[in-house]
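Can you keep this structure in mind? I'll have questions shortly.
Removed: one protein chain of the complex. Kept in place: all other protein chains.
So that you can tell them apart, the chains are marked A, B and C in the order they are listed, and the count of residues begins at 1 in each.
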Amino acid sequence: MRTGIWLVGARGSVATTSIVGALALRAGLAEPTGCVTELPELRSPSLPTFADLRFGGHDVVTIPLVKKAEALAAAGVLPARLVAAIPDQLATVESEIRPAPADLPPTEMIAAVVADLTRFRDRYRLDRVVVVNVSTTEPAPPSHPAHAGLSALDAALLAGETVLPVSSTYAYAAFTAGCPYVDFTPSTGARLPALAELARQRRLPYAGHDGKTGETLVKSVLAPMFAMRHLRVRTWSGVNLLGGGDGANLAEPAANAAKSASKQRVLGETLGYVPQGRTRIDYVDDIGDFKTAWDLVTFSGFLGTGMRMEFTWHGCDSALAAPLVLDLARLTAAAHAAGRVGPLTELAFFFKDPFGTGSHSLAEQWGALRGLVRQLDTGTGQDGGSRAVDA
Amino acid sequence: MRTGIWLVGARGSVATTSIVGALALRAGLAEPTGCVTELPELRSPSLPTFADLRFGGHDVVTIPLVKKAEALAAAGVLPARLVAAIPDQLATVESEIRPAPADLPPTEMIAAVVADLTRFRDRYRLDRVVVVNVSTTEPAPPSHPAHAGLSALDAALLAGETVLPVSSTYAYAAFTAGCPYVDFTPSTGARLPALAELARQRRLPYAGHDGKTGETLVKSVLAPMFAMRHLRVRTWSGVNLLGGGDGANLAEPAANAAKSASKQRVLGETLGYVPQGRTRIDYVDDIGDFKTAWDLVTFSGFLGTGMRMEFTWHGCDSALAAPLVLDLARLTAAAHAAGRVGPLTELAFFFKDPFGTGSHSLAEQWGALRGLVRQLDTGTGQDGGSRAVDA
Amino acid sequence: MRTGIWLVGARGSVATTSIVGALALRAGLAEPTGCVTELPELRSPSLPTFADLRFGGHDVVTIPLVKKAEALAAAGVLPARLVAAIPDQLATVESEIRPAPADLPPTEMIAAVVADLTRFRDRYRLDRVVVVNVSTTEPAPPSHPAHAGLSALDAALLAGETVLPVSSTYAYAAFTAGCPYVDFTPSTGARLPALAELARQRRLPYAGHDGKTGETLVKSVLAPMFAMRHLRVRTWSGVNLLGGGDGANLAEPAANAAKSASKQRVLGETLGYVPQGRTRIDYVDDIGDFKTAWDLVTFSGFLGTGMRMEFTWHGCDSALAAPLVLDLARLTAAAHAAGRVGPLTELAFFFKDPFGTGSHSLAEQWGALRGLVRQLDTGTGQDGGSRAVDA
Partner (left out) sequence: MRTGIWLVGARGSVATTSIVGALALRAGLAEPTGCVTELPELRSPSLPTFADLRFGGHDVVTIPLVKKAEALAAAGVLPARLVAAIPDQLATVESEIRPAPADLPPTEMIAAVVADLTRFRDRYRLDRVVVVNVSTTEPAPPSHPAHAGLSALDAALLAGETVLPVSSTYAYAAFTAGCPYVDFTPSTGARLPALAELARQRRLPYAGHDGKTGETLVKSVLAPMFAMRHLRVRTWSGVNLLGGGDGANLAEPAANAAKSASKQRVLGETLGYVPQGRTRIDYVDDIGDFKTAWDLVTFSGFLGTGMRMEFTWHGCDSALAAPLVLDLARLTAAAHAAGRVGPLTELAFFFKDPFGTGSHSLAEQWGALRGLVRQLDTGTGQDGGSRAVDA
């Protein structure tokens, strides 16, 4: 199953780490640590192999991929020896990264993206291309009536109105080009009724939002622990210190608000009540790509006795995110092949702010993910078409 | 279902907190925080209510229960107002705590315990008595051929040989008296083939070992998180600082070794490999009943990038343990009533070192526990008769 | 040396803890833990004894002192037995707490405070009264030309203009009544040229600002450690989680800004450069009187190698502040007796944002404090008058 992965934000840290990692895995130079689809429980013939993957993408900056990779190596995110070992493969991907169309009327912007996606699919004779948004987090856009349905949206776009944020413009273009869409960021992406309608119309699956890589990952196992033990969480406060490009952007209040909100969702939905406290994101340039998060949880136990727990997480965000990007692209490709349409709620395992109303407990999300893979495996042998009927 | 809870170590911190808490719950003076059998998902008509419970026990010390409770209140483990509110109820329990038989030949020791249990059951016309060991952790005993089977064991006991540690002597007596047995400590308890044989013969269930209340509880959700994310745990080191009676005893190298071993089991079994590092238990008298545990986990992610997490847990051990003692007694009573025989592996949720070969992931253990409760519920409606025969 | 301590904010947590503690010390019911003037190196015959102290003050709330003390005891800030042991002494202080004058033209407000101070001094035939501001932190006021000199200030006050924040109004009144003034808060207090002029005119000493009790105290020893070892601090980020009355007020952005600024001063002045990062204060009601602060310091060592340190401080703010309030009042009283005039820069040891340009290293501040005490001791034997000439 020849599969394209089209990265919006292709020269960013997450994208570059994903690309270098996939190329290194294909070349047998690295272990698939961090790739959950390579765990025995999830390995599946229905997924494209690393050798099946081809990369392309858009970005607004022009730093060469290899320079970005070297910068990441210098920062300890990637081993320098891997970057040095795959110059030709990186050059090939470089040639598939296009300048993000900009300063165009909405319909032309969409058409330009569709053209880029189609050319990419054709050139490599790919079975499908999955578009993954790993670009800079946007502020939440103002709501607009045109978001409510596809015909209203199309009318507004034709009238030249800028009613969609960039992430949603990409989702629109992806669906138009027949591509599934994954949003790894907290941006709006496909999360609008009009776009859901478009995806259904084109019979495409999509997934999101906001990769769950650090503090929220830990929350998604600790909050259920408190719940299962009937311990009352009184306060949960957190601070995230991070540098890098993502950090710089999150220092913007609007993006910060979008991100902080998606980080707290797990607590309310797991515990059934919202404890006091908040999660802060602070940009500290010198911290670089290794984020430090600290959380304090105070809780009461039997007869009201007060207790506390704190944790510090010191993780490399890009190294945590990149394998998940590959997992998501592979799973979404297989779901598309199997005829799945609409939001892939079984991928909640990967997201801070997932589609669907399922549990935020990592263990339950893991169960759902295993269920999806089993379904894909069964589907593979049978017939994608018939399953499309059900979806 | 009138149910007795017979506590071995009845004047200890865990026992006293369990007793005060149950009496306060019965009097409507406290919330059942920390009692997992009071969660909506686990509440069940098959369990005895708090009003159904009666307490008795053995101890080697003579400090009055109310004095112990006041000391715990002064240390912040219990609210003083609760202790003050239930003087008569505490006096009733006081009258049911017997000096632990000692300095007797094994058969006489067993006979004395059996007599105490029988008298307690009769006096309160209890449907059953669950014996729960919350006494001081023993060193692991040397192995002995008489442990291998019941007839060999009986022969050795009749010959006056001391082949059983105290915890196992209590298990023997409990089974002989027709009582289920729960071991909340890492001691040997019912964990000998000869005793398993005796329990089967008497058609009794049992459970253990070593209540999972602090650091290991956290491990049982964090280790699966690393596993589910395919992150490679390289080292996991921990230190537990604790005072109190339990801490003083664990300062003894042999008891410490028993406890440390049961603390690491979760890692190997969850991860499938044993990371470097060890768990230490240090006695620091002044720390008192509020234990502090610190754990450092180093792990590698995608392309080998090194990361780390650390947590500090500051919990009141007795306040964490006591509601679980009540949960275990209630569940084991219901299992007995339902005719269950042998090790209750579905209670792994509660233990560091559980019976059975099931998962050490807290979420999977939770699933098993829910399964047990559903089974007990169904049993209640369907087929009370056959169970009545066993009970 | 009969000494009055007049507390602005007399019903607050810090004030109440100071009062209860001083009464308990006088009654021989407690140890002077936390009182630095009771250390062998600083004990001095020139200081008033605990038996010499009398308390009064102003507040805008009317909660009885004993109720406030009981609430603090319930929260674990004070031992309940101490509060119960000194009912009569508390009643005496209660009778000396006046409603804070409010809604009056500035000159009348000042006159009212002067009258209260004078009556208090006369009633107890006190040698002197030290006014200590422990009331709610104010936002930083806008600057005003009348702050620059005493005659401009007096003109504005006479014209009925509200040019002084409350803390400075109290300082004005204190000086007018011949009382030294200590500001334990980050509010403006005596920190205006016009008030410095008034203090000089009345030959009075004063001290401030912002008691150094938690995270900043730790900074004042850690920052010099990095400096003395020639290690380069790259980032220093902190978060303070606190509840209580002070926390609620600091949740106000303006007060928060005033406090955060005084918290970072130590870094720039000790290191000679300002590392990246910031200090946050978050109000979390349920945290109560026990504040938790977490700081992360990243630094580089030899050949640029990156390293890090983090600390968590879990302190009871009022219990840390109260003994310092007593120390400050005793030292300032002795300095007044010895004829000292103007800012007591040797008291920098106690403050986050001290008067003067001295070192922010706690050890050097300790040296200066010892110097002051030695000077007071010598002065005691001699003659306050002549020392007034030098000051």
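Note that in this section a contact is a pair of C-beta atoms (placed from the backbone, for glycine too) under 8 Å apart; a residue touches a chain by one contact, two chains touch by 3 or more.
This structure is a prediction, so every number in the text was calculated from the model and none was measured.
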Among C:T17, C:S237, C:Q276 or C:T332, the residue in touch with the chain that has been omitted: C:T17
Which of C:T107, C:T162 or C:S300 contacts the chain that the document leaves out: C:S300
Residue among C:I5, C:C35, C:A156 or C:A190 that touches the chain left out of view: C:C35
Residue of B:T33, B:N249, B:Q264 or B:T298 in touch with the missing chain, whole complex considered: B:T298
Missing-partner contacts on chain C, residue numbers: 17, 20-21, 24, 30-36, 38-39, 76-79, 82, 217-218, 220-222, 224-225, 228-232, 290, 300-305, 307-316, 319-320, 322-323, 349, 361-364, 366
Residues in chain B touching the chain absent from view: 234-235, 237, 239, 241, 276-278, 280, 282, 284-287, 292, 294, 296, 298, 308, 310, 312
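Here, only the chains that are shown with their structure count from here on.
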Chain centre separation in whole Å, for chain C relative to chain A (CA means): 51
Residues within chain B bordering two or more other chains: 76, 312
